[in-house]
Structures are given as structure tokens and as C-alpha cells.
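Not every chain of the complex is shown here; the ones you see sit where they belong.
Going by the order they are written in, the chains are A, B and C; count residues from 1 in each one.
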Amino acid sequence: MRFFSDNTGGACPEIIDAIATANRGLEKAYGDDPWTRRLDEVLSGFFARPVRAFAVATGTAANSLSLATLSPPYGAIFAHEEAHIVCDECGAPGFFSGGAQLTVLPGAHAKVTAERLQAVLDAHPVSVHAVQPAAVSLTQATEYGTTYRPAEIAAISEVAHARGVKVHMDGARFANSVAFLDCHPADVTWRAGVDVLSFGATKNGALGAEAVVFFDPTAVKDFELRRKRAGHLLSKSRYVSAQLLAYVETGVWRRNALRTNALAQQIARAAGTSLLYPVEANEVFLRLGAERKRTLRTAGFEFYDWGPASSGEARLVVSWDQPESDVTALCEALQHFSDS
Amino acid sequence: MRFFSDNTGGACPEIIDAIATANRGLEKAYGDDPWTRRLDEVLSGFFARPVRAFAVATGTAANSLSLATLSPPYGAIFAHEEAHIVCDECGAPGFFSGGAQLTVLPGAHAKVTAERLQAVLDAHPVSVHAVQPAAVSLTQATEYGTTYRPAEIAAISEVAHARGVKVHMDGARFANSVAFLDCHPADVTWRAGVDVLSFGATKNGALGAEAVVFFDPTAVKDFELRRKRAGHLLSKSRYVSAQLLAYVETGVWRRNALRTNALAQQIARAAGTSLLYPVEANEVFLRLGAERKRTLRTAGFEFYDWGPASSGEARLVVSWDQPESDVTALCEALQHFSDS
Amino acid sequence: MRFFSDNTGGACPEIIDAIATANRGLEKAYGDDPWTRRLDEVLSGFFARPVRAFAVATGTAANSLSLATLSPPYGAIFAHEEAHIVCDECGAPGFFSGGAQLTVLPGAHAKVTAERLQAVLDAHPVSVHAVQPAAVSLTQATEYGTTYRPAEIAAISEVAHARGVKVHMDGARFANSVAFLDCHPADVTWRAGVDVLSFGATKNGALGAEAVVFFDPTAVKDFELRRKRAGHLLSKSRYVSAQLLAYVETGVWRRNALRTNALAQQIARAAGTSLLYPVEANEVFLRLGAERKRTLRTAGFEFYDWGPASSGEARLVVSWDQPESDVTALCEALQHFSDS
């Protein structure tokens, strides 16, 4: 019973079908195919606004290529201190940007706040001696499975834009947040000031597909050259584009997110007081202690320690194809802890 | 009738089957899955020697990550002046390596020669004023669809290694060369001194899969960190690894290559004196002139100009799934030119 | 009366004499001159151990070239959150290293502590998902004008080396710390585990000269190529080397440091309770409040605000050629505050 990560999930039937359908005959390579040519239109519809969208195979590529387009080498990129781009991408933003500097911010529930960003920007000298503020990156859903509200994002964007700082959103679990908020995808992106979105599909049922969505198309030429140069323009682009089209057009993005969110809520309810953060996506963080973690693992539950093993904390993530029985069993085990 | 590139081909049934088979339940991400764990073993068998092998999704990633591992930022990377890494990857080796300098060599049939490499290395100063020789990259099959013989590679490797220069092979069409030579994959790689191979599968029937094969494992840790940092470690690695396993284990690598080589030979025979280079893989280069190119295109044949449109030259590439009728029709059209 | 920075000072007579003496006839360029050839020997004497020493013109060059030699692009470089390399070099370490990630540590008196470093290293995952610990950089004297004791450095080095992390020292004000401690230069460098030192002379009386001193010579070839490539190998190297030789051989390094330290102590005593940090070099930090700062400025004292202007804090730095009367006048003004 694997709760390691939503990356442990497979690809859902709609995605596999889309790949199979795209697997017909000879098509032009490097994005000049019928699927890729529809990406802009379909994602413009999804976001209710003309956008430019580009397919890549990984979230790290989506995030770092976005940030390299937004930040010069001498830029500062602001992010929460536990953001994926800070802790889990082996310094990718520094590599892609030519050495831009990550400036990390604390914040409850893994969220950047407008107040903290404002304070940091106010204290940041305008001079050649320091990297200059270029971009802020928000993770939606956050590393703790919480979700920024539209107003929170808008407040951050306002602070950022007032200083000429662009707003990037790492939406590896974007669908989960939109499903949780029951809002329009536009509400937590361009309507709230987001300039570029890494729109993840992989964690939520794709085989390997992420879209970089530009709400402001001015940086697009730069992006395309950087993508090629980084080896992220797929020669047989049709397959990644077909995944993204299916993800959006079949509604599987929402269906999968609703399911994993609901299962995560079930776990949260069973966990009771051991719950660390509000569950606003498909991740559950628990303070269990060493013994209960051992008990769960002995019972066949697989999950990662959160922080050092000694912390007694655990992260459990629900995948789109998580058997319902896994969750039921987990809930029973957790309730057993509460009862004892 | 598309002869643009073998990148226009789809994914062959064996590959699609492998993906479908891998699409079962929850598996650990980032390479800790049963398919990826078998890569080293299977490719060690394929190359008749213990190797370390890593999956990535694109040829540019395979080439550039390899070269960045072999060359320091102040290194010189030698390659033929028409090599893919020089002309078609938007400067990727410079990006991945942190600014290593490409030093291009002329050579008939798009081949680097040992003599020319020796001369260039002899003339290259050992000093802090110049980038220092680090790697030579050979393309097998070459950009002109020719194939290095084992002895040619061995001679180049000897020259390179004597100066401490590593040998990289861009094997985007590796299968075609091995099939053409009817040799063991080892004969044109480690037995001939190759240190790292970009072992391409995408052009020859995979959906998107290339293996970086290290015959000398010392640089491997560095490679793994660079791969992650470049966004080329796929979270759901099982799908790319499964493709590579199927590519090797089903023998489709050879079957597809034999077929496309044979069809290219047919075209070559039909082309007669318009043939520019010996056909030793699945690519055919023709000197047709503007009018004949127009005639072919009007008749429904699609292909790229080679060099400036005014050159009258054309490149035609056979894909693994090229309908035989496309080739038959093309041959007839070409013979018609010869007869007229 | 300028207390902005010790960078406002000129070049001291010994340095100017050395330049004039070196200005004789035709000498080989790029370091193959008699002055540069003596650098290793003279600095080996100074540090009581065989070292390799390289001259550059700026502290940013010295620091960043050192760090790029110690850290791969996927390395983590640990430093105090207010270190010069973090706040005042426009992201230079990221540029020179190809994107290594600065990881900042808090610490009283602008010091990294062994305990904090240990904790951070313990929590740092060994995996391809995170940058890997490569170097820790200590500033001696620190950004707050405090000085690491030999035992503090040794403790940090022990923690670092146990994890394979190299120790760099930014010694822009190295002489002030050695003079303050009244110790041998070896005591706060290699005897305490420092691997590479940026040995500053510019702030303490040189025109523009810093030595990068390698106590472990293995990385030296790499350094030399990086230095050239970064434009930091001076063609007429004799002038920068002559400065460094004079700085060490005439004893001016110590004489100037003793003077500026003593004057800073005078100011500290006059400042009384407004003193923010112990004065262990030539910098004094005061909490004055807006009105007293205005009073001082009106009276002709020039200095920088420390932090935002609203903080009421000020930094005053004594230059080697600071007129004694400047200090006397400042002390009087400060005492007047205390008395009032």
C-alpha cells in the first residue's frame, strides 16, 4: 500500500488512449504536428484567455525553463524555503538561469505571504552589489498540501509587480488546488496576477507531461530557444502534447484531483489530532512518532518520513490510481491509534 | 509520403506494448522501479561488458549531459563541423557544460579523421590561454548517413586518449550503423575506445527514449546529479526504461534498422548518379536540382532541402514505419529522372 | 571625515613604492615575471607551510574563483546569511560555479557555528534531488567586525571535512583579525582546517590586490584555467604581485591593521552603550537612532546606514589612512551623546 508520492501512480486510461491515438503514421517532428498545434487553443480555452503553452516532460524542466525566462543571471528568485525548486531539483533554477540566486522565505503552511515578500523587497538594495529581484515562485498546491486562495496570490502578485518582479506558479499539483477551491483555473492564475504557470499533469495521471503556460507572451521566443537548448523539445512532440490535450479535454484533470482530494480528506479525518496541516489537496502530513510509524510500516503501509526520521513525522500522498482499499485500511489503522 | 526525418515515425508496437505493460499500479518514482533497475544489466548484456546506463527522453539531453560530464567548463570539445551537437542543438553543449568551446573539424562524409584530430591536438597549446582538449564527439551514423568503421573509431580514440581526451559517440542512429556493419555493438563502442555513448532509440521506433551508456563508470555520480538538475530525470521513469528494455530485448532495434537501411539502399540504387554520399544507414542525400525537387514535391514527396534551397540538394530519411509503397513510388520517380 | 568603508582608503606608500620599483623595462606577461614567481615562496613563508598563491585584483574574484574550484555546479555552498558572498557580490558564486546554490545560516555576530553547520548537514539529504554539500565559506573578520577564534574555525572545519565539505575563508579583512588575535596567520587558516583563503590586501592599504591561497594544492590547475577564463589573469601581473609581496614583506599588513583596529577600539569606547557588537577588527556598529545620525552627518561625519535607514543603526569603518583627527572628533561627538 504505497503512499510515497503521486509520482508512483501510473498513467490513466485517457492518457494511454491519447498516446495510442496519436501513434498513427508519419507526423512532422519537433512540435509541428496536429496535437502540438492545438495546445495553445485548448489551453486558451481552459484558462479563458489567450495563452501560449509549451509541453515538456518534467516538472523540473517546466519550473526552471520558466524561471530562466523570467530572471536574468543576476536575478533574485524568491520562494518558500521548502519549495520544490529550492529543495528538490538539485539547483535546477541556478543551472537554467546561469546562476540566479534563490532567496528563501519562511511562511506557515509552506506559503509565501505578501507581507513577507513586501518586507524582503523593501530591504533589498537597488544596486549592482546585490542580485536584483526578478521573480517569485509560488507552489500550488504547496509542499505541505495546502492551497493558496485567489486573494493570497493576488496580494503577492501586487507586491511583486509593483517592484517589477514576475510571478511564477509551480503547479505540479495545480489540479488538486483548483478542485479543492472549486474555482476556475483562471482564478488562481492570471486573474490573480500569475505570469507563467508550470501546469503539471504527470502527478495527476499523465505518463510524463507538463505545460508551461505564458499568460504574457512577450518572453516566448526566449523560452523556445532555451527549451531546445536544454534538450526539452521532444522530437516526437505529438505524444506529450496528446497527453496534455487529453488531460484537459476529457476532464480527467478534475476527476482525478477530486478523487485524490476526497481520499486525502478521509485520511485526514481518521488521523484526528495527529494531522499537521490542513488537507487542501492530496497530501496528508501526520505527527505519528517512531512507534506508530513502525506499526504502520509493519502493516504494509509505505510512505516517506517527513524531515529527519527522528521527527516522527510522515507524509502520505494519494495517487490517482490508489486502490480505495489502501485508504480504507489506512484509515482503520489511524483510527485504531486514536482509540488506543 | 514523408521523408523528412525518422523523427516523423511513430512508436513501434513492441514499444507501445512495453509502456502498456509497465502501466500497472503504483511503482517507486525517479528510477527506483523494476524496469530502471534492470537497465544496467540488460545493456551490459547488449554491449558484452559491465556498463552503467541512464535513460533520458531526448538525444540532445543524452549528448549534452554526456559531454558536460566529460568536459570541464574550460574544455574544448571536438566534433565534425556538421555534427548535430554543433548545428542542431541550439548550443546545448555550451549550456550544459558551463561554456565549453566547440572546436569544429572538416572531414569528408561528415567524418572526423584521426589524422585531422591529431593535427589539431598537436597545434593546440597547453596553456591557460586556451580551452583545453577534453572530448571528441563522433556521430554514428554520421550526419550524411555514413558509418564509421571500427578501425576508424579506434584510430581516433587512440589519438584522443593519448592526449587525455575522452571519446563520446552520438548514436542517435547507432542501430543503423551496427546493422549496416553487421557487427557487434561492442565493436564500434568500447572495443574501439568509446567512453560514453548516447544510444538512441527514438529515431528507430521508440516513443521518446535514449540511453546514456558509460563504459567507464567513474563519472557516473556526476552524471546523475547533472541529469536531475537539468530536469532530465523522469519522475515516472518506468516508462522510458521500459522502452529501452523492449528496444534491446525484443531485437526491434535491429529489425527496424535493417528495414530502413534496406529501403534507403533501394532509394540509393534508384537515384544513380544523383547520390551524394554512400548510403550506410537510413538516410539518402541527393543532388537533384531545383526542378526535380519541385517535381518530386508536386508528386507528393516531402523532404528537406539540404543546405540552402538554392543548392539543389535534398535529404531523404526512411522511418521505421515508412510504408513500402512510399519507397517504391520514390524509386520510380527517381528512375524516371535517370531515364529522362 | 569618511567612515564609509576601508575601500575609501588610498594605497599606502609601501605599495606605491613596490609598483614603482616593478615599473622597470620589459618583463614577461601573464605571471611569468620575477615578482609573480616569488609569490608562492613568500606566502609559504608567511603561512609557515608550502602554499600555492595566485594574485587577482578584487575580492569578489578571489572568493568566487575559490568557490568555483571547490564546488561543482550542483554543490551547496554554506555561508552566514549576511556574508559578503551572499549579499554584496551580485550572485558571483552562482555565476562562477555554474549555478551552485548558496545555503545561508543564521548566527550571532555574523558567525557560522559548528553546531548549526552540523545540524544543517545532518538534515541535508544525500540524493540527486538536492544540491550536495561542497563548501562552507567563513568571513574573517566577519561582516559585523567580529573575529572567529582558532577553535571556532577548527570546530567548523571538523564538521565540514567529516562530510567531505571544503572550507573557504573570505579574508577581505584577514589582517585585522590576525592583528586582533595577535596570532600566527597559520592559526586561523590551515592549522584550523581552512582549505583555501581569499587573502585580502586592498582594504588594508593595497591599490588592488588579493591573493588566493591554496593550502591544499590539488585544485590548482583547475583554478588557473578558471582565472584566465574569467578575465582575472592580469597581463602585466607584476604590478599586482609586487603589491602582495610588499604587503607581506614590509609588514605593512600588520602595521595598518594594528592602527585601524586601535582606532576602532577608541571609537568603541567612546560609543559606550550604543555599541552593537564587540569590536574585533576595524569596523564599529552603533545603534544611534535617526536624530544622532543626523547630528553626526551635519557635523561632517560620513558613514553608511546599517540595514534600513529607519533602523537607526550605523556602520563606521576605519581606513588605514584615516586621519587620527577624524577619529578624535568622532569620539568626542559620541561621548557628547553619552553625556547628554
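Following the convention adopted for this analysis, a residue touches a chain if its C-beta (ideal position, glycine included) is under 8 Å from a C-beta of that chain, and two chains touch if they have at least 3 such contacts.
Treat the numbers as computed from the prediction; the structure is a model and nothing was measured.
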{"item": "Given 3 placed chains, full-complex copy number", "value": "4"}
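By definition in this document, only the chains that are shown with their structure count from here on.
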{"item": "Chain at maximum distance from subunit B, centres defined as averaged CA atoms", "value": "C"}
{"item": "Inter-chain centre distance, subunit A versus subunit B - centres from mean C-alpha coordinates, in Å", "value": "34"}
{"item": "Geometric centre distance via CA averages, subunit C-subunit B, whole Å", "value": "50"}
{"item": "Contacts with two or more other chains, residues of subunit C listed in rising order", "value": "73-74, 98-99, 128-129"}
{"item": "Sites on subunit B touched by subunit C in the complex", "value": "30, 72-74, 98-99, 128-129, 132, 222, 224-229, 233"}
{"item": "Residue ranges of subunit B in contact with subunit A within the complex", "value": "2, 4-5, 7-11, 16, 19-20, 22-30, 56-62, 64-65, 89-92, 95-96, 202-203, 207-208, 225, 228-236, 239-240, 319, 321-322"}
{"item": "List of subunit A residues in touch with subunit C within their complex", "value": "73-74, 76, 87-91, 94-102, 104, 122-123, 128-131, 307-308"}
